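Some chains omitted; the rest stay in position.
All chains are identified by letter, namely A and B, in their written order; residue positions are counted from 1 within each chain.
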Amino acid sequence: MTTIIHSVAYQKGQRLGDIAIDDISEVVKQPETFIWLGLHEPDDALLLKIQEEFGLHELSIEDAHHAHQRPKIETYSGSIFIVLKTAQLEQGHVVYGETHLFVGSNFLVSVRHGASASYAQVLERCEESTKMLVKGPGFALYALLDFVVDHYQPIVAQFEKDFDAIETDIFKGQFDGLVIERLYDLKRRLLELRNAALPVIDISSELIRLHEELIPKELRAYFRDVQDHVSRLAGLIDGMREMLTTAMQVNLALVANNQNEVVKRLAGWGAILAIPTVIFSLYGMNFQWMPELKWRPGYPVVVAITLLGCVFVHRRLRRAGWV
Amino acid sequence: MTTIIHSVAYQKGQRLGDIAIDDISEVVKQPETFIWLGLHEPDDALLLKIQEEFGLHELSIEDAHHAHQRPKIETYSGSIFIVLKTAQLEQGHVVYGETHLFVGSNFLVSVRHGASASYAQVLERCEESTKMLVKGPGFALYALLDFVVDHYQPIVAQFEKDFDAIETDIFKGQFDGLVIERLYDLKRRLLELRNAALPVIDISSELIRLHEELIPKELRAYFRDVQDHVSRLAGLIDGMREMLTTAMQVNLALVANNQNEVVKRLAGWGAILAIPTVIFSLYGMNFQWMPELKWRPGYPVVVAITLLGCVFVHRRLRRAGWV
């Protein structure tokens, strides 16, 4: 059964060792002990087993069955249920996963769905700071939240790079359909990440305000740190969203401007070309009595006048910015 | 009288059996008993009868007479009046109905108007979990709310499919009047569903906060679950609305861009065609002394120069992206 990633018991901040699922309900009864269980896409049987061992609420288990929840925190008697969106960069693309957490006074169960880094390293890092782990699953919960939020960071950085590239392209004069598609696509991705990250602020805030038994006073600063981290990312995302909207307008304005230039040029050159067109067709008429036609220097004189007219009009239009 | 869909009495979570409307006021007096009455578009006489039997407030009955209410919750002494919008997909179209609920400490009356699935299956499902039904009409109310909200889900999914189709069409280059009409229509439908679904959050919240006698502590998590469900849908709807607005801008930008291309091409080819036009009309003039005309290779030379000129200009314009 590879879906159980780790199942460890801790006592007074020290690792007691791995324990079997069936022993959980017994170990949990010991004082100053808590169990940290990590699952990856468990099947229904395992989930029911877990529900029984920890006495979890029916509704939270129902939610844990199907992914595609939005990030939230639900308080049941005896346990808290938290849903988080995890995000990772894979070959330049953002892939989302989901992590469900069941937290009680002496247990923390994490259930990973879809793309997300394993929480094994979170476990290791926590075990290093025994001092904090003494405080029970609250610190482990912080470590997990922090880990999830830390993974949003490189994605926002990637989005910023993408946005800068778009911006540069637009002002370089490349404001075609492709740039618009890239703008649109980035907006969609920003919205998606925002929806994933923002609820973490409310989740942390509710943990601090309502769950004193789980988050002792000394840990509050840590959860506020997580909130702060998300706020900063949300600020960056919202800044980009506002600038994206502006960039879309800028694009439209530049296209309009460009077309204006083209139309002006079209009109300008049309004016210049009107001169030979009219003059040449004038002398293409077949009247018998057209004295100029019989005048010897007629041809060069007319061509010269035409050329001079073109040059004159060209100069005037150039000064007015039309050609 | 087919408008009475069901009229059942429950005692300690067990079905006592169907009861006649006239017996209601008596049965209701028994301890730990509640009556669940389901009506479909009742006439005035029946509504007045119901009002009398349960002692409902005049204003709520007035509201129940005519549909086209907005979803809301009203508290009267002795009973709560709730209006819900029901929605169903029928051949790809969303049809809306309305359900009015009268809830008291020992009764639940549902009145369906227009399109909505029968609540008979809700009844059946509730009867299966006797443990919850013991808690009185509160659980039945949850089951109804949950049923109504569950029906919003496939509609949102349908809207997402529609939106994806529009998006694909736009970026494939099909940004004509029809796409705009589809965008507009989707926006309108999103607004409609949002107005139907969103008030359920406030209704649930008021039920949890203000009606402890009806919603015991154990049931709160269930109503929060309903809230959460609606929040998720509202989040999806709002995300789509934002992207729709952006898509409208994108469409405009693409049209502008496209026109720009057309105008540039028009100008570019106009420039190329100006060459033969001017040269050919030049030699169409009827001057007697035009030495080129009598020059034997004049004709092929002029045509060749014209062609070369066209090719040269075409190349330069192509490099500049004008043709």
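What we mean here is this: a residue touches a chain if its C-beta (ideal position, glycine included) is under 8 Å from a C-beta of that chain, and two chains touch if they have at least 3 such contacts.
Quantities reported herein were computed from a predicted structural model and do not represent experimental measurements.
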> When 2 copies appear, how many make the full set?
Replying inline: 5
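Everything that follows uses one rule, which is that only the chains that are shown with their structure count from here on.
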>> Fitting on CA atoms only, what is the rotation between the copies subunit A and subunit B? Please report it in degrees, nearest 5.
In response: 70
>> With centres defined as the mean C-alpha position, give me the subunit A-subunit B separation in Å.
In response: 25
>> If we count contacts the way the header does, which residues on subunit A are in touch with subunit B in the complex?
In response: 57, 59, 69-70, 72, 74-76, 175-177, 180-181, 183-184, 187-188, 191, 195, 245, 248, 251-252, 255-256, 258-259, 262-263, 265-266, 269-270, 273, 276-277, 280-281, 283-286, 290, 292-294, 296-299, 302-303
> Within the complex, which stretch of subunit B touches subunit A?
Replying inline: 171, 173, 221-222, 224-225, 228, 231-232, 235, 239, 242-243, 246-247, 249-250, 252-254, 256-260, 263-264, 266-267, 270-271, 274, 277-278, 281-282, 284-290
